[in-house]
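Got a structure for you, questions after.
Left out: one protein chain. Kept in place: all the others.
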Amino acid sequence: MKRLFPILGVVTAALLVYALYMALIGAPTEQTMGNVQRIFYYHVPSAWTAFVLFFVNFGASIVYLVKRKVAADRVALVSAEVGVVFCTVVLVTGPIWARPVWGIWWTWDMRLTSTLVLWLIYVSYLFLRRFSSSGETPTLAAALAVLGALCVPFVYFSIWFFRTQHPQPVMGGGGSIDPRMLHVLLINWLAFSCFAFLVCWSRYRLEKLQREVDQAHALESLMAPRGSVR
Amino acid sequence: MKGNNAYLFAAYALTWIIHITYLATIVSRYSQLKREIDSLRKNK
Partner (left out) sequence: MSAPAGITRVTLLKDLRLEWRSKDASNSMLFFSLLVVVVFSFSFDPSAEESRQIAGGLIWVAFLFAAVVALNQTWAREIRNQVLDAYRVSPAPANSLFVAKVVGNFIFVSVLEALMTPLFIAFYRLRSIGPAWQLLVVAVLGTWALVVNGTFFAAMSLRTRSREIMLPLLLFPISLPAILAMVQATTAILNGEGARFWMTLLVTYDLVFTTVCLLLFETVLNAE
């Protein structure tokens, strides 16, 4: 297991470099938007990765509520955090793309708006984890994760209908996509998925270590002779 | 259209800045914890 991590690291790095090359040079230039459209190859895969991670968070939270396994709680925490990171990337690249193309920094486009709401929901989840008292954190967080995940279809439907009533510029093109562009998009998604997996794994190991340290501290204070202050 | 390349560069750069910042916090916390647990084990 220990050797798998560096191997995956090298593979992921190679994939990311290849995907970057394809995005910047390999993919054909878009007709109307020019080179700026290449942001698409980072913007969309980040969104997809974030959604997958939030789905993992949902699954892990349910597992925790049913089985009360600590590992499930750790997975939930990790997937939410990394998901928020990827969500942030979506929310940063979106406006940077929108500005040169449509002259505005923000558009209440389906993807951007729903990503914003998701970002808010999972940031509030992270706040709950940080602020709640440690004994009850896993349970409360899991409950919130379930509610948040159930909210997602409502987010989509409400924004979809709102947009049909108040049409906005659509980012990423509504129609069919050039197969070469689709190919580059999928490569970037694969690369970022591997990257996300590695980041989650690292964060998971950090969390395990954190709990080990906390336990060691607790043990130490228990065993310290009474009256002595360490 | 040429000026738009600056936006492309900014988007890609910021993406990696965000990811690397997050990874850096993980790595620094990890090494800090490693030092802590090593010192705890030594004092046992």
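By letter and in written order, the chains are A and B; residue numbering begins at 1 in each of them.
What we mean here is this: contacts are C-beta pairs under 8 Å (C-beta built on N, C-alpha and C of every residue); 3 or more make two chains touch, one makes a residue touch a chain.
Given the structure is predicted, the values throughout are model-derived calculations rather than measurements.
K.L.:
Sort by label and list the shown chains the missing chain touches.
P.N.:
Per the touch rule above, the missing chain touches A.
K.L.:
Could you tell me which of A:V70, A:L150 or A:L182 touches the chain that is not displayed?
P.N.:
A:L150
K.L.:
Out of A:T139, A:S193 or A:Q210, which touches the unshown chain?
P.N.:
Of all options in A:T139, A:S193 or A:Q210, contact with the hidden chain holds for A:T139.
K.L.:
From the list A:A27, A:A47, A:A72 or A:I121, pick the residue that touches the absent chain.
P.N.:
Candidates A:A27, A:A47, A:A72 or A:I121; residue touching the omitted chain: A:I121.
K.L.:
What residues on chain A make contact with the chain left out of this view?
P.N.:
With respect to the unshown chain, the touching residues of chain A are 65, 117, 120-121, 123-124, 127-128, 131-133, 135-136, 139-140, 143-144, 146-148, 150-151, 154-155, 157-159, 161-162, 165.
In the analysis below, only the chains that are shown with their structure count from here on.
K.L.:
Which positions of chain A touch chain B when the two form their complex?
P.N.:
20, 24, 34-36, 38-39, 42-43, 46, 82, 85, 88-89, 92-93, 96-97, 99-100, 195, 199, 202-203, 205-206, 209-210, 212-213, 216-217, 220
K.L.:
Residues of chain B touching chain A in their complex?
P.N.:
For this pair, the touching residues of chain B are 1, 3-5, 7-8, 10-12, 14-15, 18-19, 22-23, 26-27, 29-30, 33-34, 36-37, 40-41, 43.
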